[in-house]
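Before I ask anything, here is the structure I am working with.
Note that this complex is displayed minus one protein chain, with the remaining chains in position.
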Amino acid sequence: MSIQVKFFASLRETIGVGDTTINHAGSAGEVWDIATDKADRPINVLVAINLEYAQFTSPVEDGDEVAFFPPVTGG
Amino acid sequence: MSIQVKFFASLRETIGVGDTTINHAGSAGEVWDIATDKADRPINVLVAINLEYAQFTSPVEDGDEVAFFPPVTGG
Amino acid sequence: MSSHIEQQTFDPWQAIVDHQQQSALANQFGATASFIGSMRDFNDNTDVSHMVLEHYPAMTQRYLIQLEQQAKQRWNLLDTLIIHRVGDISPAEPIVLIACWSAHRRAALDACSWLIEELKHNAPFWKKETREDGERWVENNTDGL
Partner (left out) sequence: MSSHIEQQTFDPWQAIVDHQQQSALANQFGATASFIGSMRDFNDNTDVSHMVLEHYPAMTQRYLIQLEQQAKQRWNLLDTLIIHRVGDISPAEPIVLIACWSAHRRAALDACSWLIEELKHNAPFWKKETREDGERWVENNTDGL
């Protein structure tokens, strides 16, 4: 099993990594814990699974791309 | 006493005149009656006195410009 | 703030660019909202080949100036531009341009929307369409839908 993990913007700088891969996780929340070595999760962090907004309780599967990022500020 | 009277668009064509002058009138409604020789007044006719929307009961004074026109269709 | 009547066809995008360039507000506006109304070649499912736009010049000018002042009182606008065509108009030509500049987006967007509604309902302009079956004064504006 292989899950691609991405961090963006201020979160990438805080965590200190932009892209990583983990071997196994059951949910997006678990992806966070494994990829960040259980770093505190800021209350406003957003998560996307395969390019769609998701919940931290959402299940993840082999081959998924899971991204974490702060509130968006485009436009 | 002199009052400038104007008719616009379809109303100008119906009445058959664009500009005229009348000598005396107490209200915008009276201006209509005098300037059109008491033509029927379509229910949706609008009136402006000195470039501002007014009522048919609004008083008119010497030197006023009174305009009658159908519902506007610009933009 | 600027409003004027055009007797000839005009390039609405160039008008916006020109107005913006001569504005002293260059780096202050974060938002520009614009609306352009153009002549369609059909109306009520009938082909329209040509249009004449009549207006009441003195009242139009006064009305548009008042309209811009009201918008500026109501919203935090940095600048506004209104241009309206009159005379002979062909399909695809612009009829009306409204542009609003502000620091933040809602002022420009809401003022632009408000200005076109007010103008449509109150500015003394009248359209006469030439159709296959002859000329016809447009009776009333649609509600925008």
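Letters A, B and C mark the chains as written, and numbering starts fresh at 1 in each.
Definition applied: a residue touches a chain if its C-beta (ideal position, glycine included) is under 8 Å from a C-beta of that chain, and two chains touch if they have at least 3 such contacts.
Not measured: the values here are computed from a predicted model.
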item: Chains on display which the left-out chain touches in the complete complex; value: A, C
item: Touching residues (missing chain, whole complex) on chain C; value: 13-14, 16-17, 26-42, 91-92, 103-109, 112-113, 116, 120, 142-145
item: Hidden partner interface residues of chain A, rising order; value: 6, 8-10, 13, 48, 51-53, 65, 67, 69-75
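Criterion: only the chains that are shown with their structure count from here on.
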item: Approximate Å spacing (C-alpha centroids) for the pair chain B, chain C; value: 26
item: Interchain centroid distance [CA atoms averaged], chain A/chain C, Å; value: 48
item: Computed distance of Cα centres, chain B from chain A, in Å; value: 71
item: Chain C, residues touching no fewer than two other chains; value: none
item: Set of chain A residues in contact with two or more other chains; value: none
